[in-house]
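Removed: one protein chain of the complex. Kept in place: all other protein chains.
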Amino acid sequence: MVDATTFDLRQHVGGNSHSSGVWIALIALIAFGLLRYENFGGAYNISSFLNFNAMFIVIAVGMCFVIMTGGIDLSVGSVAAFTSVVAAYLSPYGLQVALPGTIAAGIAIGALNGFFVVAMRIPPFIATLATMLGAKGGALVISGAQTISIDWSSNFTKLGMEQAFGILPWTIVVTGIVVVGLWIVLERTSLGRTVLAIGGGEDASVMMGLSVIRAKFFVYTLSGGCAGLAGLFLASGFGAGQPLEGVGWELSAIASVVVGGTLLTGGMGSIPATVAGALLLGLVFNILNFENGRGVISLSAYWQMVIRGGFLFVVILFQSRVARASAKETS
Amino acid sequence: MTHLIDMADIDKAFGGVVALNKAGLQLEAGEVHAIIGQNGAGKSTLIKILTGVYRKDAGAVRIGGQETSISTPREAQDAGIATIYQELSLVPLRSVTENVMMGYEPRTRFGLIDWKEAHRRAGEILQRFGVDIDVRAQLGTYSTAIQQLVAIARAVSLNARLVIMDEATSSLDDQEIETLFNVVRELKRDGVAVLYISHFLDELYQICDRVTIMRDGQTVATHKIPETTKLGLISEMLGRDPKEIADAGMTALSGHNAEPGEVLLEAKSISTAAGLKNVSVSIRKGEIVGLGGLLGSGRTETARALFGLDKLRTGQVRWRGASASVGSPADAISDGIGFLTEDRKREGIIPDMSVRENMTLALLPKLRKFGRVDRKREKELVEDFIKSIGIKTTGMEQPIRELSGGNQQKVLLARWLALDPEVLLLDEPTRGVDVGAKFEIQSIIRDYVQRGLGVLLISSEFEEIVEGADRIAVLQDGYTVSELVNPGVTEEALIAAIAHHHERRAA
Partner (left out) sequence: MTTGAMLNFDKARIAHYGGPIALVAILLFNVAITPNFLHPQTLFVNISQVATIAIVAVGMTLVIATGGIDLSVGAIMALSGAMAPLIFLSPYAEAYPTIGLTAAIGVPILVAFACGLFNGVLVSVFNVQPIVATLIFFISGRGIALVLTNGNLQTFTNPAFSYLGTGKILGLPFQGWLVAIIAIAAWWMVAHSTYGRQLLAVGGNERAARLSGVPVRKVKIGAYVICAGLSGLAGLIVVAINSASDAARIGNLMELDAIAAAVVGGTLLQGGRAPIFGAILGAVIIQLVKYTLLANGVADEVALIAKAAIIILAVYVQQARRE
């Protein structure tokens, strides 16, 4: 039997015993960076690192909800690209319009995914693969395959380029609010518990009288909304709507979720550990940048794709070993 | 007088197959009511209509005299009907508390789940049943018995007026069953009705007030328990004359054969990660060896280990006296061992494939000719088996999913017989098939045994083992505890051997 103290830790930080690794790795990598590079702990690096990774964190958290139900959302990258264009078009009206408008665009596509999965019973990966294609097409159509510059005169640029209270980028503040909000939803509402229950056993959840359909629809809509927010960050951070961005983002998000100890089959998962996973992946790239800067190695941008794949590979291999080991213990 | 539950003239069909035909059921408050019938008689369909899992095609459901139309499990719960299914109804990955409280969690002032209160309440309810566990831990870390009690705790916490228990005791030991019965009696005192589904007729006499018998989708009769006999219930379930059953014996496995031959397959003090602690059993040419024991005693696990599915931790498996390195089903099959599994649907049939393809699946390596399947030989072989063991099918190209349970089972049996095996491991070979097919399958087995086949027989129906087996190895919690030899074994003797707590040998 598990004693109370370790259980609390697992419940509220780690989600399950598989995830302690991500925290250790994260701390180790930060320590490595601090010792090796002078500017690693500097305000500029921290601020730009967080600013750049905010969108990946938001997407990973949305993905985490989907994966906890045992589903998957492959459309997040395209949706972010699409919504970044939407954000650019809405930027002249200021953040008060662009923020809700962009998120609404993401939610609309997410709801479409939810409709395909729940009402039409299309397997999640097919449904979201199709919306990936559709959103990509949509982004190219509305942008005319060009990057769309934002309106620099409105308060839109504030989000991605300025800092709240002079310390943290606004993007990371918004991300923090979203993450904490969703964490509460997961841990402290019926909806959140239903999400976990579905992944643990969809039939059982139906038998228990839980609103399975509502919760499944919710996770895809949420993931779309998160991708929409990421699109907003993308547009405001780079000063333009980017219809061609987002390639491989789903992979990063899935990797972050998995490295955070969430089972790909669903039923278990943790928001903080997912955030840690996203930070870990971001940190790998950050450190590679520093190495590039030192001239120790020289990696082209194409290596990013290879490294993302390699990262996922290592994580999966690790998880499948852990899963095997724990399966042996319990049986 | 109004009944607590009154289901009348319920019809239900699945894609043209009639599951219920004017079935009915009446329950009163505070009674324990059993419902019995063969597999496929319509018990679970009737219950799933009551609990909102299925929708009825016709008929009426009245709760407390009021006609209702429950269409989701949630509505059933809100109407005071709680169900404990054999499986599927809990989420092992989540905590005990969540499983008890899911959907009805206590809230704080801010509308968020109050976990502290939830844990307290879950613990309190479980303590009423004498279960004192850490409610924060994952449900899956506890035994099946505790999980079963958690399911009941959930039902009770919902203030149910009716608790349905579907095969609730099938995985419990004596003491746990006693705990469960105490809970049932307590529910009864509180005026809650309990609908009890069980294959163990003895339990009915211990705990139930009335019994409803179902057969072929219809309600045959409802009796007060004291007015029934076991034989009478069985004859109503089977739809046959009680005298006929008494005369013929319960199975077609009996009928003794010549001296068994040399030892073919032998397990020597084996243990596995799947729960075997120390099991020894041997199978000789031309004999049936029964494995006696309760669910969870290690019967299926023994068969799996002999077939190379579970790795041995200690001990050894010997084939014809030599140490066998059975590492996979393919190895076992090439030695001449076959394994008819318990779960026909999940581990047996390939539903979309034809009778022919299902039957020759294990034989494929022997039908290979330059990488090609020898169709001519295949067809001859399948044709022969369809005739010789009487498989009812429109033709060998019919998809196996369209066959009845009994005929599917015959195809799977033929899958192994076609290999001309020396030993067959049969796990519940007659479960879920109708009475006619059951007799036929039993006599096919007996026939092959007389021609020299060695059989390891696992069956929850004790008469099958008692009448059919030449020897019975009795298992308990992963240990072989004793061996009974026929003739002379009675059902009582077997039950006594299973129940008797032998001193365990060290592993």
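Read from first to last, the chains carry the letters A and B; within each, the first residue is number 1.
By our rule, a contact is a pair of C-beta atoms (placed from the backbone, for glycine too) under 8 Å apart; a residue touches a chain by one contact, two chains touch by 3 or more.
Everything quoted here is computed from the prediction, not taken from an experiment.
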Candidates A:116, A:156 or A:170 - the one touching the absent chain: A:116
Listed residues A:29, A:130 or A:287, member touching the removed chain: A:130
Touching the absent chain when the full complex is considered, from B:228, B:341, B:459 or B:476: B:341
Subunit A residues touching the omitted chain (full complex): 72, 116, 120-123, 125-127, 129-131, 133-134, 136-138, 140-141, 145, 247-248, 250-251, 254, 258, 264-265, 300, 302-310, 312-313, 316-317, 320, 323
Sites on subunit B contacted by the missing partner chain, in the whole complex: 13, 15-16, 307, 309, 328-330, 332-334, 339, 341, 346-353, 357, 361-362, 364-365, 367-368, 371-373, 375, 415
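By definition in this document, only the chains that are shown with their structure count from here on.
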Whole-Å gap between the CA centroids of subunit A and subunit B: 44
Parts of subunit B lying in touch with subunit A, wherever the complex brings them together: 53, 72-78, 83, 85, 88-94, 98, 102-103, 105, 112-113, 115, 133-134, 136-137, 140-141, 154, 273-275
Subunit A residues touching subunit B - in the complex, by the definition given at the top: 1-2, 4, 7, 11, 184, 187-190, 193-194, 196-197, 199-201, 203-211, 263, 267-268, 328, 330-331
